[in-house]
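Mind having a look at this structure? Questions to follow.
Heads up, one of the protein chains got dropped from this complex, but the rest are sitting where they should.
Let's turn to subunit A:
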(Lines give C-alpha, C1' and ligand atoms only; values in the text may rest on other atoms or scores of the structure.)
Protein backbone atom coordinates (compact mmCIF):
# COMPACT_ATOMS: atom_id res chain seq x y z
CA UNK A 1 0.00 0.00 0.00
CA UNK A 2 1.39 3.39 -0.94
CA UNK A 3 1.01 6.09 1.59
CA UNK A 4 1.02 9.71 0.62
CA UNK A 5 1.15 12.46 3.15
CA UNK A 6 -0.77 15.51 2.01
CA UNK A 7 -1.44 18.92 3.39
CA UNK A 8 -4.98 19.73 4.43
CA UNK A 9 -6.18 23.22 5.06
CA UNK A 10 -9.68 23.50 6.46
CA UNK A 11 -11.89 25.35 8.89
CA UNK A 12 -13.48 23.45 11.74
CA UNK A 13 -16.01 25.17 13.98
CA UNK A 14 -14.71 28.50 12.73
CA UNK A 15 -11.08 27.70 13.47
CA UNK A 16 -8.48 27.41 10.73
CA UNK A 17 -6.34 24.27 10.65
CA UNK A 18 -3.33 23.15 8.64
CA UNK A 19 -2.71 19.45 8.95
CA UNK A 20 -0.52 16.83 7.38
CA UNK A 21 -2.65 13.76 6.78
CA UNK A 22 -2.53 10.41 5.06
CA UNK A 23 -4.50 10.84 1.84
CA UNK A 24 -6.45 7.64 2.49
CA UNK A 25 -8.05 9.01 5.66
CA UNK A 26 -11.74 9.55 6.04
CA UNK A 27 -12.83 12.92 7.33
CA UNK A 28 -14.18 11.05 10.36
CA UNK A 29 -10.70 9.80 11.25
CA UNK A 30 -9.10 13.20 10.81
CA UNK A 31 -11.71 14.93 12.99
CA UNK A 32 -11.39 12.33 15.73
CA UNK A 33 -7.72 11.42 15.65
CA UNK A 34 -6.04 14.65 14.57
CA UNK A 35 -8.42 17.25 15.97
CA UNK A 36 -9.76 15.17 18.88
CA UNK A 37 -13.36 16.08 18.17
CA UNK A 38 -14.78 13.02 19.86
CA UNK A 39 -18.41 14.02 19.39
CA UNK A 40 -18.02 12.67 15.86
CA UNK A 41 -18.85 9.02 16.48
CA UNK A 42 -17.50 6.09 14.55
CA UNK A 43 -20.52 3.87 14.03
CA UNK A 44 -21.27 1.73 10.99
CA UNK A 45 -18.55 3.31 8.78
CA UNK A 46 -20.70 2.76 5.68
CA UNK A 47 -22.97 5.80 5.78
CA UNK A 48 -25.98 4.09 7.28
CA UNK A 49 -26.18 5.07 10.94
CA UNK A 50 -25.49 8.81 10.77
CA UNK A 51 -23.49 8.84 14.04
CA UNK A 52 -20.59 10.58 12.26
CA UNK A 53 -22.77 13.36 10.80
CA UNK A 54 -21.07 16.74 10.44
CA UNK A 55 -21.91 19.80 8.37
CA UNK A 56 -19.71 20.67 5.41
CA UNK A 57 -20.46 24.10 4.01
CA UNK A 58 -23.81 23.85 5.87
CA UNK A 59 -24.85 20.48 4.42
CA UNK A 60 -24.99 17.30 6.46
CA UNK A 61 -22.73 14.46 5.37
CA UNK A 62 -21.59 11.16 6.82
CA UNK A 63 -17.94 11.91 7.58
CA UNK A 64 -17.14 8.17 7.46
CA UNK A 65 -17.69 8.02 3.69
CA UNK A 66 -16.05 11.35 2.89
CA UNK A 67 -12.37 11.50 2.03
CA UNK A 68 -10.58 14.03 4.21
CA UNK A 69 -8.70 15.39 1.17
CA UNK A 70 -12.04 16.58 -0.23
CA UNK A 71 -12.43 18.93 2.75
CA UNK A 72 -9.64 21.18 1.44
CA UNK A 73 -10.65 24.80 2.11
CA UNK A 74 -14.09 23.83 3.38
CA UNK A 75 -15.97 24.78 6.52
CA UNK A 76 -16.84 21.93 8.84
CA UNK A 77 -19.12 22.08 11.85
CA UNK A 78 -19.27 19.46 14.59
CA UNK A 79 -21.24 19.27 17.81
CA UNK A 80 -18.36 20.93 19.69
CA UNK A 81 -19.03 24.07 17.65
CA UNK A 82 -22.58 24.44 18.94
CA UNK A 83 -21.62 25.49 22.46
CA UNK A 84 -20.84 29.12 23.22
CA UNK A 85 -17.41 30.39 24.29
CA UNK A 86 -18.04 29.59 27.95
CA UNK A 87 -19.00 26.05 27.08
CA UNK A 88 -22.73 26.53 27.69
CA UNK A 89 -24.94 24.12 25.80
CA UNK A 90 -26.95 25.36 22.85
CA UNK A 91 -30.75 25.27 22.92
CA UNK A 92 -30.93 22.06 20.91
CA UNK A 93 -28.45 20.24 23.16
CA UNK A 94 -30.43 21.39 26.23
CA UNK A 95 -33.67 20.29 24.56
CA UNK A 96 -32.29 16.77 24.10
CA UNK A 97 -31.66 16.68 27.87
CA UNK A 98 -35.04 18.21 28.76
CA UNK A 99 -36.99 15.87 26.50
CA UNK A 100 -35.01 12.80 27.57
CA UNK A 101 -34.01 12.36 23.95
CA UNK A 102 -30.78 10.70 25.06
CA UNK A 103 -30.60 7.05 25.95
CA UNK A 104 -27.16 5.49 25.52
CA UNK A 105 -26.11 8.75 23.85
CA UNK A 106 -24.00 7.33 21.06
CA UNK A 107 -26.29 8.55 18.26
CA UNK A 108 -26.94 11.93 19.91
CA UNK A 109 -24.25 14.12 18.32
CA UNK A 110 -25.17 12.83 14.87
CA UNK A 111 -28.86 13.46 15.45
CA UNK A 112 -28.19 16.96 16.75
CA UNK A 113 -26.01 17.80 13.73
CA UNK A 114 -28.68 16.38 11.40
CA UNK A 115 -31.16 18.70 13.14
CA UNK A 116 -29.11 21.85 12.51
CA UNK A 117 -30.29 22.40 8.89
CA UNK A 118 -33.88 22.09 10.15
CA UNK A 119 -33.31 24.61 12.93
CA UNK A 120 -31.39 27.07 10.77
CA UNK A 121 -33.92 26.99 7.94
CA UNK A 122 -36.42 29.86 7.89
CA UNK A 123 -39.24 27.61 6.76
CA UNK A 124 -41.65 25.76 9.02
CA UNK A 125 -41.25 21.99 9.30
CA UNK A 126 -44.03 19.52 9.97
CA UNK A 127 -43.31 16.51 12.15
CA UNK A 128 -43.16 14.44 8.97
CA UNK A 129 -40.63 16.84 7.43
CA UNK A 130 -38.50 16.45 10.56
CA UNK A 131 -38.74 12.66 10.31
CA UNK A 132 -37.64 12.78 6.69
CA UNK A 133 -34.62 14.94 7.58
CA UNK A 134 -33.62 12.50 10.30
CA UNK A 135 -33.99 9.42 8.11
CA UNK A 136 -30.23 9.07 7.77
CA UNK A 137 -29.69 8.65 11.51
CA UNK A 138 -30.29 5.50 13.49
CA UNK A 139 -30.85 5.23 17.25
CA UNK A 140 -30.27 1.65 18.34
CA UNK A 141 -32.14 2.39 21.59
CA UNK A 142 -35.07 3.38 19.32
CA UNK A 143 -35.81 6.55 21.22
CA UNK A 144 -37.00 8.39 18.15
CA UNK A 145 -40.14 10.06 19.53
CA UNK A 146 -38.28 12.08 22.14
CA UNK A 147 -35.63 13.06 19.61
CA UNK A 148 -38.32 14.40 17.30
CA UNK A 149 -39.99 16.16 20.25
CA UNK A 150 -36.73 17.89 21.19
CA UNK A 151 -36.14 19.10 17.63
CA UNK A 152 -39.75 20.15 17.09
CA UNK A 153 -39.80 22.18 20.34
CA UNK A 154 -36.48 23.87 19.61
CA UNK A 155 -37.62 24.65 16.07
CA UNK A 156 -40.87 26.17 17.36
CA UNK A 157 -39.00 28.27 19.93
CA UNK A 158 -36.60 29.59 17.31
CA UNK A 159 -39.44 30.32 14.87
CA UNK A 160 -41.33 32.33 17.50
CA UNK A 161 -38.28 34.37 18.43
CA UNK A 162 -37.95 35.67 14.88
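Following the convention adopted for this analysis, contacts are C-beta pairs under 8 Å (C-beta built on N, C-alpha and C of every residue); 3 or more make two chains touch, one makes a residue touch a chain; residues count from 1.
Throughout what follows, contacts and distances are computed from a predicted model.
S.K.: Looking at UniProt, which of "Xanthine dehydrogenase FAD-binding subunit XdhB", "Chemotaxis protein CheC", "Succinylglutamate desuccinylase" or "Cytochrome c oxidase subunit 1" names the chain we cannot see?
M.R.: The record names the chain that does not appear here as "Xanthine dehydrogenase FAD-binding subunit XdhB".
S.K.: Where the complex has a chain not shown, which of A:37, A:114 or A:139 is the residue touching it?
M.R.: Once the missing chain is taken into account, the touching residue is A:114.
S.K.: Touching the hidden chain in the complete assembly: which of A:39, A:53 or A:78 does that?
M.R.: Missing-chain contact among the listed residues: A:53.
S.K.: Quick one: which of A:10, A:31 or A:61 touches the chain that's been left out?
M.R.: A:61
S.K.: Would you indicate which residue among A:24, A:75 or A:153 is in contact with the undisplayed chain?
M.R.: A:24
S.K.: What is the set of subunit A residues that contact the non-displayed chain in the whole complex?
M.R.: Per the touch rule, subunit A residues meeting the hidden chain are 1-2, 4, 22-26, 29, 45-48, 50, 53, 59-62, 65-67, 69-70, 72, 114, 117, 132-133, 135-137.
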